[in-house]
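Each remark here refers to the structure printed beneath this line.
A single protein chain has been omitted; all remaining protein chains appear in their positions.
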Amino acid sequence: MNSPGISKQNESEAPPGGGGTTRSKVCLSVSSLSVHYRDFTAVSDISLDMPAGEITALVGPSGCGKSSFLHSLNRLTDLVPGCRVTGSIRLSDGTEVTHPKTDVLALRRRIGIVFQRPNPFPQSIRRNFDIPLKEHGWRKRDIADRMESALREVGLWNEVSDRLHKSAIALSGGQQQRLCIARALALEPETILFDEPCSALDPIASGVVEDLIHSLRGKLTVVIVTHNLAQARRIADRAAVFWVREGVGTMVEQGPCERVFTAPSDPDAALYLSGARG
Amino acid sequence: MTSSRNTSLSRSIDRTVQGVLALLALVSGGMVLLIVWYLLANAWPAIEAGRLGSFFADRLWQPGSQRDPQFGVVPMLAGSFLVTFLAVALALPVGLAGAIFHRFYAPPALERWNRRILELLIGVPAVVFGFWGLMVIVPLIVRLAPDSPGQSLLAGGIVLALMILPIITLTSQAALQAVPPAQLQAAAGLGIGRARTIWSIALPAARGGIGAGILLSLARAIGETMAVVLVCGNIPQIPKSLFDGIRPVTSTIALEMGYATASHKALLFCAALLLVLFTAVLVGWISFRRIDADPGTGGA
Partner (left out) sequence: MALPNRTAKAVFPSVADRAFGFVGATAALLSFGLFAWIVWDLARLGLPQISWAYLTGEVQDAGRSGGIGPLLVSTLLILVCCLGLVIPLGTGCALWLSEFVRRGSLAARLVTGGVDLLASVPSIVFGLFGMVFFGQTLRMGFSIVSGGLTLACMILPILVRTTLSALEALPADLRPASAGLGLTRTTAIVKILLPAALPGIVVGITLGIGRALSETAALIFTSGYSIRWPESLDDSGRALSVHIYDLALNVANGSTMASASALVLLALILVVNSAAVALSEHWLRRRHATL
């Protein structure tokens, strides 16, 4: 299962077991990014590199623009009327995400996303894979294989292999979320964005999904927004802390996860990470 | 195993689909304009020939008469309005009382069945109502007033009232259901009895929705053709009593369009325009009120 050939890009293959200690290739490079909704600025002037194969956690209080930032990375902000993104998001092959001519659909194949609430299509499990895979040009005979390996990757294959024709809505919340992750993985993306993937799940399902995200480390680039600081600390290689300054979301701290948590330089971030504020 | 697709193709498919859907929406939204345009175009010969004056001023409607053709729409308008108001006057108290009963008195199981029956009644075709009225209501009226032909303003009013009864009941019921429970609880907390709660709290709070239901049934009744054409007697006159025959605007169109020519035909289109105008005003009024109404009084 190699990286898809939709672009010539491939040189940024993740270093196996690449950890937070070695400086690896950058998969997503963001510079001076701002997201505006009409006359309101959600988040302003973010510059952040997300290394390939690593897990980057975005943390911060509600309303600090983490999700807006995350959604701008694969142009889901396009769906919001009146939303404007300025600045630059560059992929490793030089593609500029924010450029109006960028092929948004192919971009979203390369950068998948998993939302807070599991959102399988209200159809059979099989159709949940058929529709996106066909859309992106997979051949019919390959689709079943892609589905099976993606479902195996999220540990769902044994649970659902005998009821692929049943409705995806009938699965439990945790299973639905893993299905959504598998659905994103099936498209062989370079990056997956997670928007608080565990906050709508019960503690046990949440733990399963967390382990699953952790297991993606080294295989692809992960960017995760989470409110759960302990979770961020457990799974992330790098962390960025967002904060609201003068009504505008901004990034106040970033770096290797351990350093951010143990020795934050920003006073607000320090208080937030110690649990005293936010 | 690679993915490949023609992005520019799928983009142009997307654009085409959006264009086609926009076109369908334009056709749907513009249909009413097309209708008005065609009515106007066919009514134009009469308007151009200056017939509108006699249309509103003539006291009689005898377009076929060789010696003294008269084109007065007033008798028909009077018939339409009288039969409509009679119908609403008959149906409103009954419908409102039924709605109050089902909201505040009846057990829930009965309420469900009531809704079923009312929805069935709404589904009964107008022509069946009219035919049944001709078979049942008209003979009853003859028995009541042996000198009259039976086909009359009263017959039309009763049949129309029965037709709009389910509409008034269902909309009033929905409006009563939408009264915030907190207001009813407050009344109960003050020890106010059920009758006074209904009269002084629930009905005033629901009056917006009930009003909308009345307007809706007015629009429905004034545009109704089949029920009235069979039971009203089809005499184009201003009635002097409930037992006189009338001929509403809709009946006139249905009865005469088959053979009308020239200015007679154009005047029938003028009458159709008048009908559209009345119903559009009523429906426009409903939506205007809905936008205007505060959450407490908006119903149905």
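Letters A and B mark the chains as written, and numbering starts fresh at 1 in each.
The criterion applied here is as follows: a residue touches a chain if its C-beta (ideal position, glycine included) is under 8 Å from a C-beta of that chain, and two chains touch if they have at least 3 such contacts.
Here the structure is a predicted model, which is why all the values come from computation and not from measurement.
Chemist: Tell me which of A:29, A:86, A:149 or A:167 is the one touching the absent chain.
Modeler: Of the candidates A:29, A:86, A:149 or A:167, A:167 is in touch with the missing chain.
Chemist: Please give every residue of subunit A in contact with the chain that is not shown.
Modeler: 74, 76, 78-79, 81, 104-109, 112-115, 117, 119-123, 127, 131-132, 135-136, 167, 169-170, 180, 183-184, 187
Chemist: Against the chain that's been left off, what residues of subunit B make contact? List them.
Modeler: Residues 10-11, 13-14, 17-18, 20-35, 38-39, 41-42, 93-95, 97-98, 100-102, 104-106, 110, 114, 116-121, 123-132, 134-136, 162, 165-166, 169, 193-196, 198-199, 219, 222-226, 229-230, 250, 253-254, 257-258, 268-269, 272, 275-276, 279-280, 282-284, 287 of subunit B touch the chain that is not shown.
Methods note: only the chains that are shown with their structure count from here on.
Chemist: For subunit A, which residues count as touching subunit B in their complex?
Modeler: Listed in rising order, the residues are 1-2, 4-6, 103, 105-106, 109, 133, 135-138, 142, 145-146, 187-188.
Chemist: Which residues of subunit B touch subunit A in the complex?
Modeler: 1-5, 7, 10-11
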